[in-house]
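Removed from the display is one protein chain of the complex; every other protein chain stays in position.
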Amino acid sequence: MEHLLQVRDLEVQFSTYAGVVQAVRGINFDVSSGEVVALVGESGCGKSVTAQSIMRLIPSPPGKISGGSIMFNNEDILKKTERQMRKIRGNTIGMIFQDPMTFLNPVLTIATQVTENLVLHKGMSESQAKKRAVNLFELVGIPEPEARLKQYPHQFSGGMRQRVMIAMALACEPKLLIADEPTTALDVTIQAQIMELLKEIKQRLNTAIILITHDLGVVAGIADRVLVMYAGQIVESGTIDEIMKSPSHPYTWGLLKSIPRLDMDRSKKLTPIWGQPPDLLQQFTGCPFAPRCDYAMGICTQKIPPDFGQTKVRCWLRHPQAPAVRLKREVL
Amino acid sequence: MQLSTELFKPLEQKVVQTELVRPSTTYWQDAWRRLKQNPAAMVSLAVIILIVLLAIFGPMFSPYTYSEQDFSRRNQGPSAEHWFGTDGLGRDLFTRVLYGARISLSIGFVASLVTIFGMLYGGISGFAGGWLDNAMMRFVDIMYSIPFLLWVILMMVYLKEILPQNAGLISMYLALGLVYWLPMARIVRGQILSLKEQEFVLAAYTIGASKKRILMRHLIPNCMGPVIVTATLTIPQAIFTEAFLSFIGLGVSAPRASWGMLASDALVSLKSFPHLLFFPSAAICITLLAFNFLGDGLRDALDPKMRK
Partner (left out) sequence: MSEQQNTTPLLKVDALKKYFSQKGSAAVKAEDSSTMTAGLDESSVGSRAGAGRGTVKAVDGISFTIESGKTLGLVGESGCGKTTVGRTVIGLYRPTAGSVIYKGTDLTKAAGELRLRNRRQMQMIFQDPYASLNPRMTVGDIVGEPIDIHHLAGSKNERTEKIRDLLDLVGLNPEHINRYPHEFSGGQRQRIGIARSLAVEPELIVCDEPVSAVDVSIQAQIVNMLERLQDELGLTYMIIAHDLSMIKYISDYVAVMYLGKIVELVTSENLYKNPQHPYTKALLSAVPIADPVVERRRKRILLEGDVPSPMAPPPGCRFHTRCDRALPVCREKEPPVTDLGGGQWVACHNL
């Protein structure tokens, strides 16, 4: 069975005055229909760049997709022309961004912006598109849709604007929805509303969702599978339970130990990850996480670890010769 | 794949992280690097330096003065003895153009100095806010609405009685002083208005900095980019204005040689002796272009948004 999306050996780089930055260094992953895959990592890990590559939205100087393939619906996205991509964007692949204010045009009514997609891709007439827009607003939970369609973006609150953006992304019933930090700029109560909405969309429309975020709590609430990224590579991937309950990579484990949990006892301490995020200008002669890793071995600074095993962990600890290390997770 | 067991021993100490090895650069070093990459700006900088050197030292080396007349050699074209030729009264055009450079550059310099006052004015206005800012800016608006030409004429009429010889030049300086600080005041005020909301300014208040300290140490230094660009671009404006005024007769008086005056004198015999118009005009053109390119280049180089 073919996956909806198959990414193989993707490499993306950016030319800056200081040198070439390897933003994505050869990643592989699949997304199936109706599945929520979370791409998790901190700033600079390459998760947003990956998402933008799928939509071919990387600005071409200075960025460049320098290798690999992205198969969507059995077609290679990277081989398509710009014209062909325009037929896909907003149509079979939808995208929502972090800041809905900059996404919406302040001088056009919401109706114009929502129906634009439908008229363009589905060839609907204005009135048909308006009807569909009303349906979409009901789907995403915007009350009084007819009235609100006539309004302008500044008359909507942050949470509402995000719902509008989701409605626009879903207008043409995409098979894949890419959500790039959709709730980072929202208050926590609104974030909860939006996450519930995404869950509903996943169930009702069977849309596959790629969720990009740095918030592991948000991931725990909705994702089926998780890909952990560091310095442009996927260091660990697996199901949500595998990654969050029994992680194998020291980075994943370090992250989980360093975030405070609401339900944890006051006596528990946070254990930060030592050091700084890596400088992406340099070429790595080994595992990029080695300088910060409590379990680093000699080989870790010399060779980049390959993917090991079923759960795909990029770590030398998985090598049969490595000493057995149990990453004991202190929970609650 | 069997590897040496040595490789799997845990490391003794944490690997030292390669520090950000980029050399330490200040804002100015960064800007200079960017400026160097702009060919038009660099050429212009060289041209300006050349003009300045010529203006200062050129006339010393010239065998002629700007007012020496030699009726036997009137209106000659460029030659080995007179590089730019001679004018209607036999004066060496090259020397006169060099003197003209002195005048133009001094005008530019004064205009530039005057903008410093504008910087302080705008700084105080923006920083103070409220009614003081309002009042100060309304004054600026009023001053703006009066045409520069009018100031010059008024000054000249008044000064002709007191200083008949230098009325033209002095009125020019005075008029510049009255008017050329205005754009800088507005620009700096705008910068200050946006800067004073920044967190580092709030932090300065919190640690107990006085308002004077905040203005002089925090706000104004962060405006220097637009200030320098504006000052640089003010110079060609001033030079052109002077040239224009001299051209129409309101500037320096004979036998002083301003470029505008030279151009104006040349008009009479344009068809027969085009070289008389060509050299002063070329001088004006090249100087203006040079300052404008440099100013543009500086704007690009100093723009903080371009910093990566």
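Order of writing sets the chain letters: A and B. Residues in each chain are counted from 1.
In this text, a residue touches a chain if its C-beta (ideal position, glycine included) is under 8 Å from a C-beta of that chain, and two chains touch if they have at least 3 such contacts.
What you see is a predicted model; the values in this text were computed from it and never measured.
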Task: Hidden partner chain, touching residue among A:Lys64, A:Arg86, A:Lys131 or A:His214 - done: A:His214
Task: Absent-chain contact - pick from A:Pro272, A:Pro306 or A:Pro323 - done: A:Pro272
TODO: Pick out which of A:Val24, A:Ala111 or A:Ile240 touches the chain that's been left out of the picture.
DONE: A:Ile240
Task: Contacts of subunit B with the absent chain, listed as residue ranges - done: 20, 22, 24-27, 127-130, 196-211, 213, 217-218, 221-222, 304, 307
TODO: Name, in rising order, the residues on subunit A that touch the hidden chain in the full complex.
DONE: 42-43, 157-160, 187-193, 195-196, 214-221, 223, 240-241, 244-245, 254-256, 258-264, 266, 269-274, 276-277, 331
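Assume only the chains that are shown with their structure count from here on.
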Open item on the list: For subunit A versus subunit B, what separation do you get between their C-alpha means, in angstrom?
Closed with: 50
Task: Footprint of subunit A on subunit B - complex, ascending - done: 2-3, 5-11, 14-18, 20, 22, 308
- [ ] In the complex, go through subunit A and note every residue touching subunit B.
- [x] 16-18, 274-276, 278-279, 282, 290-292, 295-302, 316, 319, 321-323
